[in-house]
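A protein chain is absent from this complex, but the other protein chains hold their places.
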Amino acid sequence: MTDIHPREILITTIARLLDGVRHVAVGASSPIPAAGAMLLRALKQRAGAPPVRISILGSVEHNFFTNGSVELFDCAGQGRIDAFFLGGGQIDGHGNINLVGIGDYPVSAPRWPGSFGSAYLYFVVPRVILFREEHSPRVFVEKVDFTSAPGISEPGIYRTGGPMALLTGKALFSFDKARPGFTLESLHPGHGLDEVREATGFRFEHADRPPQTELPDRATLDLLRGQVMHELSETYPEFASQMRREIHA
Amino acid sequence: MTDIHPREILITTIARLLDGVRHVAVGASSPIPAAGAMLLRALKQRAGAPPVRISILGSVEHNFFTNGSVELFDCAGQGRIDAFFLGGGQIDGHGNINLVGIGDYPVSAPRWPGSFGSAYLYFVVPRVILFREEHSPRVFVEKVDFTSAPGISEPGIYRTGGPMALLTGKALFSFDKARPGFTLESLHPGHGLDEVREATGFRFEHADRPPQTELPDRATLDLLRGQVMHELSETYPEFASQMRREIHA
Amino acid sequence: MDLQGMARRVEAGMQLALPVDYAGVSMAMTQALIAHGAGDLDLFCVPTGGLQVDQLVGAGLVRSVETSAVSLGEAGGAPRFNQAIAEGCIVVRDATCPAIHAALMAAQKGNPFQPLRGIIGSDILRFRPDWRVIDNPFAEDSDPIVLIPAARPDIAIFHAPMADRHGNVWIGRRRELAAMAYAAQQTLVTVERIVEENLLGNEMSAAGTLPALYVTEVAVAPRGAWPYGLWGEYATDTAEILRYAKAARTAEGFAEYMAAAPAGQLQESGR
Partner (left out) sequence: MDLQGMARRVEAGMQLALPVDYAGVSMAMTQALIAHGAGDLDLFCVPTGGLQVDQLVGAGLVRSVETSAVSLGEAGGAPRFNQAIAEGCIVVRDATCPAIHAALMAAQKGNPFQPLRGIIGSDILRFRPDWRVIDNPFAEDSDPIVLIPAARPDIAIFHAPMADRHGNVWIGRRRELAAMAYAAQQTLVTVERIVEENLLGNEMSAAGTLPALYVTEVAVAPRGAWPYGLWGEYATDTAEILRYAKAARTAEGFAEYMAAAPAGQLQESGR
C-alpha cells in the first residue's frame, strides 16, 4: 500500500475522528476536512447507518442554512453541530490558538486575517479538530502571541466544546483537558518521533514507540478515490484535480 | 353639517392626532384607527407632503414586514414606529391599562385575552393613542385591577414612548405625564361635561366650558367618504359597508 | 408519516410551542393530540393562542399556558380557556409578545437569557418570578432592564404550505415558525403538500425555507389549518370559528362539537 497519498491518510484519519457525529460543519477553504467528512458520510451510507449532515460554509451547494451567516453560530449554540475544524497561525501546548498575528498586539507583523468565529465555536462545538498540515516550530509554539480562543477554561466557565485532537502533516495527537496537554497518538508513515519532537515547540506526552497512523483499507480507499473525490470536486475542483494528478503520478 | 357620522369625527380626530408621523402601526381589528391613519395619508398625499406609512398587523395587503411577528416590536424598538393604538378593558386616570381581566389575578372573571405587546409598545412608541369607543365607568376606572402596561414610569426607567391622548365615543383627552393625569380637550357633538364626568371613574382636568371636538371640513369629509372608505373596504369590508349604510341612511 | 404517529412523540408533561392564529396553526394535529391523550401539557404560545389552545384546554390535556393573549379573534374570548382560568384549574403565565420572542431568541442563540426593554411597572413582571431585572452595566446611571430566560420547548408544532422530500419546509415570511424550530428540541410540521423540487435548490424558494436540519417530522394534512386560514392558500372560516365559540360556551357543548369535529374536518380535508 505504498501508493497511499499522505493526504489520503489525513482524510481517512479525519473520517475516523468524526465517527458518530450527526452534523459536521467545515470552513469555506478546508478541502481536507471536507473530504474527511464526505468520506465518513459515504462510509455510513454504505453501512446503512443514520445519515451524516455536512455544512460547508460559503458553499452554495452544501449550504443548508437560510438565516444568513449568523446561523452557523446559532446552530452551534443550540448544540446542533457536533464537530468543527480550527487551525491557526500558532497553536500551543494548552490548545490555545492564534489566528491574529505575531508580535505585540495590536501592532502585529505579520498580521493574519483574524479570529473569525473561533472564540465562540471552540467553546460550544463538542468535537473541535485542530488541523494544520504544516508541522513546524513556528506553528506549534510554547505559548501563542495572541489567544484567539483558549484550549481550556476555568471551572465554572460555560463550555460544552473544545479540542478533541490535533492532526498535522506528520502526526495525530489527542488532547487531555485535565492535564492540560497533547498526547501523541500516532505518527504518519515516513515520520519519526525525534522529527516530530523537533518540529513541535511544546511538550507532549508520547509512548516510547508510538504506533503508525492507521491506513485506509482497500475498500475505504476505493470509496475515497471514487465517490468522495467526485463529490469533493463539485466544491473544490482545483484541490480534487491536484489530488487525482498526484495519486496517478 | 348634522350629517356627520360620530365615527367620522373619531376618524378625523385620529388623523389630527397623527399629524407629523412617518410610520403608524395599527392592530388587526382596529378599523377606526386604520381609517384615521388612511385619512392622514390621503391628506398628506393631496398636499404633496412626505408619505405616511401604515402597517396593519395581521393584514396581508398592508403587511410591510418580512421577519415574522417579532418585526413590529423590533421596528418599534429601533424607533421606526411613531404611533400606535392601545385600548383596554380598563383604563385608569394614570394611563394604566388592563387587558387581562377583572378580579383577583390570576383568577380573573371575566378574563380578557391578555396583554399582547402592550407592556412593550407603550414604552417605546412615542405617540400611543388610547382608543376606546365605550365611555363608561366600568372601562374608565379609578385604578385598574391588573396593570398590563403602566401609563407612566419612574425617572431612570428607559421610556421613549407613552400615552399622548385618550379618545372615546364621547370625548378627547390629552395626557400629562408630569401630573400625571388626563385633561379633557373637547367633547364630541351631543355630549356634555356632566355626562362625561359621570361616565368616567377617574378625575380629570377640564375647562369650565370645554370646546366641541373639531369637525371635518367638507373637503376632508369628501376624501374620507371617497378614497379612504374605498381603501378601508379592502381590509375591513364589513366595517366599511356598515359605515356607508349608516351615512346614507 | 401520519398525524397519529407524529402525535405519539408528545408525552405527558411536555412543553409545546404553538404559533399565532395567522402564522400557520396545525389544527390537524389538535385532533391527533386529543386522540393520543398525553396530558399535563405546558403550552407556549408564539406569541398568542386561539382555537388550538382552547380545544386542548377543553380536552383537559393542559397544565399551564404561557402566552401574551388567548382569544378567538372576531369570535370573542376563548371559552374553555377562560372557564379554566375562572375555575383556577390551569396555570396561566401571562407574558407580552416581545418577551415570548425574546425567550425563543435566547434559546436560538444558546443564551441563558435575552434582555428586553419596557415591562417594568407592569403586573406581568410582578407575577413572573422567573424573569429578572438587572441594572444595565453599560449605563452610567441606574438603568433597570428585564432579562427573559430562554424557552426551550420540547416540541414545536405548526402547519405550512409545503415541504420537499428532504424534509425542508417552506415557511415564507412567517419567520416565527423558524424561531420556534430553532428553540425546540423537536419540530413536527403538517403541510398542504409535498413538492418534488428541492426547496433549497434555488435562492428564491430557499429564502423562505426552514432547513430539514430543524425538522423532526413532516406529515401531509390538506387544509390542515382549518378552520383557520393559511397565508397565500385559503382564508379563515370565520363561520366555523363562530360556531365553535357558541358551542364551547359549556363543557357539554364543547364535548358535542369535538365529537362531531373529526368528521367535519375530514370532509374539509377531502375537498
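Before moving on, here are some points about what is shown:
Order of writing sets the chain letters: A, B and C. Residues in each chain are counted from 1.
Note that in this section a contact is a pair of C-beta atoms (placed from the backbone, for glycine too) under 8 Å apart; a residue touches a chain by one contact, two chains touch by 3 or more.
The shown structure was predicted, so the numbers you read here are calculated from the model rather than taken from an experiment.
Contacts of the undisplayed chain with the visible chains, over the whole complex, involve A, B, C.
In the complete complex, the residue from C:Gln55, C:Thr96 or C:Gln114 that touches the missing chain is C:Gln114. In the complete complex, the hidden chain is touched by one of C:Ile194, C:Ala207 or C:Ala260, namely C:Ala207. One chain of the complex is left out; on chain A, the residues touching it are 28-29, 58, 60, 65-70, 73, 77, 99-101, 105-124, 146-150, 153-154, 156-158.
Residue-level contact of chain B with the missing chain is found at 23, 53, 63-67, 73-80, 124. Listed here are the chain C residues that touch the chain not shown: 102, 105, 109-117, 132, 134, 136-139, 143, 145, 147, 149, 171-173, 202-209, 231-232.
Just so it is clear, only the chains that are shown with their structure count from here on.
Comparing the CA-atom centres of all chains against that of chain C, the greatest distance is found for A.
Overall, the chain located most centrally, as judged by its C-alpha mean against the mean of all protein C-alpha atoms, is C. Chain B and chain C have CA centres that are 29 Å apart.
Averaged Cα coordinates give chain A a centre that lies 41 Å from the centre of chain C.
Chain centres here are Cα averages; for chain A and chain B they lie 60 Å apart. Annotation for chain B: no residues touch 2 or more other chains. With touch defined as above, residues shared between interfaces to two or more other chains in chain C number as follows: 178.
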